[in-house]
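Of the protein chains in this complex, one is absent; all others appear in place.
We just call them A and B in the order they show up, numbering each chain from 1.
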Amino acid sequence: MEVLFAITIGVLVAASVYLMLSNHLLRFIFGLVLISNAANLTIFVAGRLTDGAPPLIPVGADAPVIAANALPQALVLTAIVIGFGLFAFAIVLVFRAWTSLNSLTPDEMRLAEPEETPK
Amino acid sequence: MNSVILRAGTSYLAGLLLVFSVYMMLRGHNEPGGGFIGGLTGATGFVLYAIGCSVGEARKALRVLPQTIAVWGLGIALAAGLFAAVFGDALFTGQWLFIGATEDDKGLPLSSVLVFDIGVYLVVFGSVLTLVFAMEEEI
Partner (left out) sequence: MADGVAHNARGNGWVGIVPVLFAAALFTYFVSLMPTIAGLEAIRFAAPWIPSLGIEFAFLVDGLSLTFALLISGIGTLVLLYSNTYLAGHPQYARFALFLTAFMVSMLGLVLADDLILLFVFWELTTFTSYMLIGFSHDSEKSRRNALQALFVTGAGGLAFLAGLIMLGAITGTSSISEILTMGEALKAHALYVPILILLLAGTFTKSAQVPFHFWLPNAMAAPTPVSAFLHSATMVKAGVYVMARMHPAMSGTDIWLWTLTIFGAVTAVFASFLSLRQTDLKQALAYTTLMALGTLTLFLGQESGYAMTAFAAFLIVHSLYKASLFLIVGCIDKSTGTRETDQLGGLARLMPVTTVAAALAAMSMAGFPPFLGFIGKELKYAGAIAVTSEPVLVAGAALLANSLMLAVAGVVAFRPFWRGTVPSTQSPKEAPWQMLAGPVILASLGALFGIYPDLLQTALIDPTVLSLTGQIEEAKELKLWAGVNIPLVLSIATFVLGLIIYAFHVQVRAVIERVFSALPNLDRGWDRFLDALKAFAKWQTNIVQNGRLSSYTYVTFLTIAAGIFLTFLYTGLPAITVDLSDVEWKHTSIALLIAAGALLTLFTNSRIAAIAALGVVGIGIALIFIVFSAPDVAITQLLVETLIVVLVAVVMLRLPLLPKMEFRLNHAVLSVAVGAAVSLILISVVSSPLDLRLTEYFEVTSWPEAYGRNIVNVILVDFRALDTFGEIAVVVIAALSAYALLRTTRKGDEK
């Protein structure tokens, strides 16, 4: 079943790459959200999938008998929160770009480096 | 949004979420939960309040600037980490104190790890609210 989700991740990545390649900042942000989801899922799947055994130690025991891999869960948990921070920053940036430059096409934003007029 | 029911409902709901978030954080060491989840839950409560009433009221209810909370949280987490150095351990080594411990029961555990988790809670709580409040207000 890991293979099934590996293919799902492939679809997610392909969609996000296509979105990030489009010359529109809003779509770029959608791609960013999708690709960070894909990355989190990749870490999780690479640590193997275990059904119905959360990494909790039952009361009275010193260690779990069978439990899901806790390490990728810890990594993904923080990654989700940081991904949210990144997303929030990116969307604020896009919004400011829209209000000050009145464009969502990054190739049109040439304030710092104006397009060279052919001589 | 101008709805009396929503206004009345969210103020209770927000309080409930806040209490729940603290509960989620405190139980986090043994059950699902913890600082990240607690902080996000608490923030959701205030976001709801801000949507239902207004950002101004949410800020008033919070009393402190959210960014101040976030930075305090960072400071508390750091202090919890540095605390271990006082006892000569490596940084961020957990320090434990068991109140009323007996043979069978560990009593009430107090630890620098819990303080660290509280720091995490405050950081996530404060940061999310900083973002959301600013966006609601400025945009």
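The criterion applied here is as follows: a residue touches a chain if its C-beta (ideal position, glycine included) is under 8 Å from a C-beta of that chain, and two chains touch if they have at least 3 such contacts.
Nothing here was measured: the structure is a model prediction, and the numbers come from that model.
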Next item on the list: In the full assembly, spell out which visible chains the left-out chain is touching.
Entry: A, B
Item checked: Missing-chain contacts mapped onto chain B -> 28-37, 40-41, 43-44, 47, 51, 67, 70-71, 73-74, 77-78, 81, 91-92, 94, 96, 106, 109, 111, 113, 116-117, 119-120, 123-124, 126-128, 130-132, 134-136, 138-139
Next item on the list: Name, in rising order, the residues on chain A that touch the hidden chain in the full complex.
Entry: 1-24, 26-28, 30, 33-34, 37-38, 40-42, 44-59, 61-64, 67-71, 73-74, 76-78, 80-89, 91-96, 98-100, 104, 106-107, 110, 113, 116
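Here is the rule we use: only the chains that are shown with their structure count from here on.
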Check: Once you find the CA centre of chain A and the CA centre of chain B, what distance in Å lies between them?
Finding: 25
Next item on the list: Please give the residue numbers of chain A that touch chain B in the complex, ascending.
Entry: 54, 56, 77-78, 81, 84-85, 88, 92, 95
Notebook entry, point to check: Which part of chain B faces chain A closely enough to touch in the complex?
Noted result: 30-32, 36, 40, 124, 127-128, 131, 135, 139
